[in-house]
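One protein chain omitted, others in place.
Labels for the chains are A and B, by order of writing; each one numbers its residues from 1.
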């Protein structure tokens, strides 16, 4: 079940990466690479941080083909994608939650402490998007738009709490997805966001 | 002693990260993440380069809480921080030196060669700031302002030389901090900087 959602998720993330590459007029290779990194970069950074070798995607070539294909496919269908805007947002939100839960589980298996498990979940959830934005030379969107990274944090905390209280894993997943998806979609619908910190110094050293 | 300075240092670095995030109008989550990465990113990159697993902060949850708290606290006190400008510069300089010495020691323990030990010291000293600037979409400041990264290099070389000559460790630390701090503060005071390389090609391929 989580695997199916994961496959949908990396496809959606790859497509979001391809669209970002298209906004920078990248060529087919650039589109493929950004799609791949957006989809699998979060998990890669997590694995490298946790010392979880071999890195997951190196053992699943299918993920390489899938994300690159999704990226190239996006070049063809991009002009029609605004019709799919809403579906896309739902898939992206499901991806965020699936990534977060999977990231937590990888760190749990390696017996890291709870705060590190949460960091691993968030890293898996948001770092693909951060790498996409760095490669496309823009400030990472997830750090200043409506609730996104916070949904990842909340899902990680909820999932770990229910797990600690011995809630059945399927039920836990259902709860995490329901809460996370509702929050994310509500945040988009009503433009909910965290307080923003705006700082403009007269002059500041370093 | 070095541990106390380290704790002051990651706090100061976290605050500098939060201020940079504020300049990009990031939300609370963005501020926390940039604070965390600015403070602990240098050591993380060092550990990943050296294969020093588990990465240091994953074994010290307190550092996670401390840096995130320092980031959020900065949002509250930012408007008063220009009064603390000079103290902040001193703390930042002490952090740079503490990070450098700690980075050298990690590589020494893993028995890397001297040039790698120096690279590990510099990486720990400056990479948090480089990651902060990349995430805030600006050219890394440490690579073109008054002596900063060079202080890290000098401290690494001095520390390793005194160590080789069998100087007592406490005395070595004292010397490294005295020389490093004096140089850094003098560089700020009199705007000392390294020669700058300015290159503007008519047209250059790749």
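Definition applied: a residue touches a chain if its C-beta (ideal position, glycine included) is under 8 Å from a C-beta of that chain, and two chains touch if they have at least 3 such contacts.
Note that the coordinates shown come from a computational prediction; the quantities given were computed from them, not determined experimentally.
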From B:7, B:48, B:90 or B:185, residue that would touch the chain that is not displayed: B:48
Candidates B:8, B:134, B:162 or B:181 - the one touching the absent chain: B:134
Touching residues on chain B - with respect to the absent chain: 48-51, 112-116, 119, 130, 134, 137-140, 142-145, 149-150, 153, 193-202, 204-206
Residues of chain A (touch criterion as defined above) contacting the omitted chain: 16, 18-19, 21-31, 33-34, 44, 48, 53-55, 58, 61, 64-65, 75, 78, 82, 85, 89, 92, 129, 134-137, 141, 145, 148, 188
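Rule of thumb we're sticking to: only the chains that are shown with their structure count from here on.
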Cα-superposition angle relating the copies chain B and chain A, to nearest 5°: 120
